[in-house]
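A single protein chain has been omitted from the complex, and every remaining protein chain is retained in its original position.
Chain IDs A and B follow the sequence of writing; residue 1 opens each chain.
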Amino acid sequence: MLFGIEWNTASNLAFATSILPILLIGLITTLKATVVGFILAIVIGLVLAALKGAPLKVISYPAAFVIEFLRDTPLLIQLFFVFYVLPELTGIAIPAFVAGAVALGLQYSAYCAEVYRGGLEAVPWGQHEAIKALNLPSAYGFFHIILPQAIPRIIPALGNYLVSIMKDVPILSVVTVLEMMTIARIIGDRTYNYLVPLSMVGILYLILTLLASFLVRFIDMKLPKSGIPLK
Amino acid sequence: MDWIDYLGPMLDGAWITVKLTFYSTILGAVFSFLFGLGKLARHWYFKIPSVVYIEVFRGTSLLVQMFWLFYALPLVGDILGLNMRIPPVVAGVLALSANIGAYGAEVVRGAIQAVSKKQYEAATALNFTPKQTLWRIALPQAIPEMMPPFGNLAIQNLKDTALVSLITISDLAFVSERLRNLTQESAVIYTLALFMYFGMALVLAGMLKMLSQYVGTWRRAAGGK
Partner (left out) sequence: MSEPMIKFDKVTKKFGDHVVLKELEFEVQPNEMVTIIGPSGSGKSTILRILMTLEPINGGVVYVDGEPLWHEERDGKFVPASEQHLRKMRSKLGMVFQQFNLFPHMTVRRNLTEAPIRVLGLSKKEAVERADELLEMVGLSDQADKFPAQLSGGQQQRVGIARALAMRPKILLFDEPTSALDPELVGEVLQVIRKLAEQHEFTMLLVTHEIPFARQVSDRVCFIDGGSIVEQGPPDEILTEPKEERTKEFLHAVLHPDE
């Protein structure tokens, strides 16, 4: 029994049906971790991208280094670092969920920074020239001309990373965040039947991923390729 | 323990990581071509399994795949009456390869489809067979396109090897965790581990860049501007 719900090991099918509600509770945690991790990733990624684009090398070089470092080191180790080392350094105990979300946010901030850069660079250079030729102020040009044209490319890419984050949530099980995979393992450890819980987690993930990918593709279709129209 | 003392066991673990990365990347590349081309095939018996493979291994979590191969597969074997207990290393490499293979398959497919349609038209006009067109015209032009995304996938794979520590393989991540349990010096150990992975990633990236340049020689010869 877990979360007050009993499971029925009579047959594999009965087992599967009885643990489904338990797994769904884990699903909620999975989704929460995904969303929080994603929000951290897009925000930190934005900061890093902005710093990397700074004209001063004193700022842009370290930012580039941080991005590369976050991108090239495993999420698992980053998670251990946040969960074990940060509390030592700061003296504050960090709950497992927070550590997990922060680790996800850090790992994916590097990818998001790249998405921002790529999206902006894809805007044709002629647009920058038109802005200059018409004597529009650069800041205005950036927010009203360049950015609306970069967004249709940025949003689907970020959406794909949202899906990736969701698939990385099981890694949080190593610090015992109670997401789907942890629960499956607990059930497996207690009943010696790993096949049913793990397969169900796999299928649930497949469904989630397909739904999320479909959503991302839908948004991608809806976004006008030439830029967010300004009335 | 002084941090120097950690280096020995961690380097041993790192060597395992390197080997795992090597085998799984190569096997993954094989899967990528197999299923990437399979998805483009005209016959449904090649296409459907390829699509299923790609969607399943791209759509599920790598850790779930690894755990399933290690913990659940033996139970399938029990039902079928076969011994499907696979050693952790095999489960690890298989899961890593299958996972990177699925992403790689999409890269292969995309790169082949990105080869200009006009090339295919020229090949038809010169009466090449479909097989010749694929091997002599399409692939040579597609492969340089594939290298940058493959490079990213290889680095991703390197990072993913850390997960095998969770199915008891003594890679760098496993050793780090073991040392930490022993000495509680998390800061030193994990910082070391992070920098070792970073170093391996940079080396891998460098090697891939060289490979990418070798593969793309004919492209740079043309566009020298």
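As a convention for this text, a contact is a pair of C-beta atoms (placed from the backbone, for glycine too) under 8 Å apart; a residue touches a chain by one contact, two chains touch by 3 or more.
Remember, it's a predicted structure, so these values are computed and weren't measured experimentally.
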{"item": "Among shown chains, those touching the left-out chain", "value": "A"}
{"item": "Contact residue for the chain not shown (choose from A:G4, A:P55 or A:P229)", "value": "A:P229"}
{"item": "Candidates A:A64, A:L136 or A:L206 - the one touching the absent chain", "value": "A:L136"}
{"item": "Per the touch definition above, residue among A:T30, A:Q78, A:Q107 or A:Q149 touching the missing chain", "value": "A:Q149"}
{"item": "Residue of A:S18, A:S60, A:Q127 or A:T191 touching the missing chain in the full complex", "value": "A:Q127"}
{"item": "Chain A residues touching the omitted chain (full complex)", "value": "124, 126-127, 129-130, 132-137, 140, 144-145, 148-149, 224, 226-231"}
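As a working rule, only the chains that are shown with their structure count from here on.
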{"item": "Chain A contact footprint on chain B (complex, rising order)", "value": "55-56, 58-65, 67-68, 71-72, 75-76, 155, 158-163, 165-166, 173, 176-177, 180, 186-187, 190-191, 193-194, 197-198, 201-202, 205"}
{"item": "Contacting residues of chain A [partner chain B, same complex]", "value": "68-69, 71-78, 80-81, 84-85, 88-89, 167-171, 173-174, 181, 185, 188, 193-195, 198-199, 201-202, 205-206, 209-210, 213"}
